[in-house]
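Working notes, beginning with the structure itself.
Our next item is subunit A:
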Amino acid sequence: MKAAWITTALLALHSLSAARDWTQPTLAERAAEAAGRSPWESAFWIGLGLAGTLAAMTLLGLSLVYAERKIAARFQCRLGPTRVGWRGTLQTLADTFKLISKADLVPRDADRLLFFTAPWLVVSGMLLALVNIPASPLLFVVDLNIGLLFISAVGALSVLGILLGGWASNNKWSLLGSMRAGAQIISYELSLTLSLLVIVLFTGSLSLGEIVQSQQEGWWLWRGHLPAMVAFLVFVIASTAELNRTPFDLAEGESELTAGFHTEYSGLRFALFYLAEFLNMFIAAGLAATLFLGGWMPLHIAGLQTFNRVMDFIPPLVWFGLKTGGLIFVFMWLRWTFPRLRIDQLLKLEWRFLLPLSMVNLLVAALVLLLGVYGKGGPA
Partner candidate 1 sequence: MPAWLPEALIFFSLVFLLLQESFAGERGVTPLLAWGAQALALFCLPFLPGEASLLGGSFLLHPQALLFKAIFLLSALVCTLYAVERPNPDREGRIRGEFLMTLQASLLGAMVLVSAGDLITLLIGLELATLPAVALSAWARRNPQSGEGGLKYVLLAALSSALLLFGFALLIGLSGSLALEAPARPLPLQGLVLALLLAGAGFKLSLPPFHLWAADVYQGAPTPVAIWLSTASKAAGLAFLFQLLQGPLAGALPDMLPLLALLAVLAMSLGNLVAVLQQNLKRFMAYSSISQAGYLLLGLLDGWSDAGLAAMLYYMLVYVIGNLVVFGVILERERDCGATEIEDFRGLIRLRPGLATAMLLGLLSLAGIPPLAGFTGKWFLFAQAAAGGWYWVVLLAAVNSTISLYYYLRIVRQMFIEVDGDLPVRGDGGTRAGRIIAAGTVAICLAGILPWLYEGMRGML
Partner candidate 2 sequence: MRPSDPFFYLFALLALGLARACVCSQHLLRATLYLAGVLFCGAAFYVILDAEFLAGIQLLVYIGGISVLLIFAIMLTRGPDLLKDRPSPLRRNLALALSLSFMGLCSFLVLRTDWPAALPAEPHENPVRDMGVRLLNPGEGGLLLPFEVISVLLLCVAIAAIYLARPGSGEERPLS
């Protein structure tokens, strides 16, 4: 019975994807192409993109929070949510309703304008990044030719939101937390960007669509030899830090700062911050999957024709989901395993270790590219 369900689901997903046809137009391209013909069709595609992104945001938010709680519980030998829905699956939904219906508190001396703007800045930055993530050839809202640059650029909106939110709360914990978060994000942005550049160097493009296409022959993690592997590790470490997750969660260290920059937030605005935190994790994992693990591309091993066929049968969306999900699990694993770093350890790690490492790594990558030794070996 169970096997039948799984097969049906796989077939349904597979029908959503045109196997081996990996150059579907993105939703934005469809809209642009339809613009001359019929404005309604164009509007339909744009609407579909927006609605899909919003739906994905909600679903992802709910499921990631649930996953975090379950996984945390496992690590701590607890059960986690069990009551609401099947095995507690509806717990986060219930919590969301609770949050929305709560009293909306604003501290008396808060700067109301900034206090109200900050969560929306954070969420809008995240939304703008999310539309760029290619989940499958069909579920790809927009493929900017500056995709990677755009994603790191709109990340700035989140930093702005965090800083302003912490300031506007007029609370010392919030202020300290936001400054720590801001400083941490800015510092780790350096090695994060340098590790992204390694892949940009290999593909010669900033467009995420092209980056995925370039991995038809094999994932960059293997094809890029050592530099890509180092870049992948640096990327995972730096994005953990950018997400302010343990072991880098000084910005909201509960024992020191209550809850960091969102101490004073409650109700809907708190939910937004919380949502943004989890979706940012999804974006980081999705980006890592796209850049290093081939995005929606199936795993191929050179010479094993049958194996490759079978792999092709698994739909791209599932591939993307598996890779991203695996990376998200790694982030959660890290969070519930490691203790928190001290601020000086945090800074030393970035400025004395990761940054020089990723600079050298970029040079090595350039050398690898120059000598043309990439593209051989490993699963291809």
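Here are some notes:
Heads up, the rule we're going with is that a residue touches a chain if its C-beta (ideal position, glycine included) is under 8 Å from a C-beta of that chain, and two chains touch if they have at least 3 such contacts; residues count from 1.
Selection rule, in plain terms: all candidates are chains of the complex that A comes from, given by their letters.
The structure presented is a predicted model; accordingly, all values stated were derived computationally and were not measured.
When you check 1 or 2 against subunit A in this complex, the one that touches it is 2.
Those residues of subunit A lying in contact with candidate 2 across their complex are 35, 111, 113-114, 117, 144-146, 149-150, 152-157, 159-160, 163-164, 167-168, 175, 179, 182-183, 186, 189, 204-206, 344.
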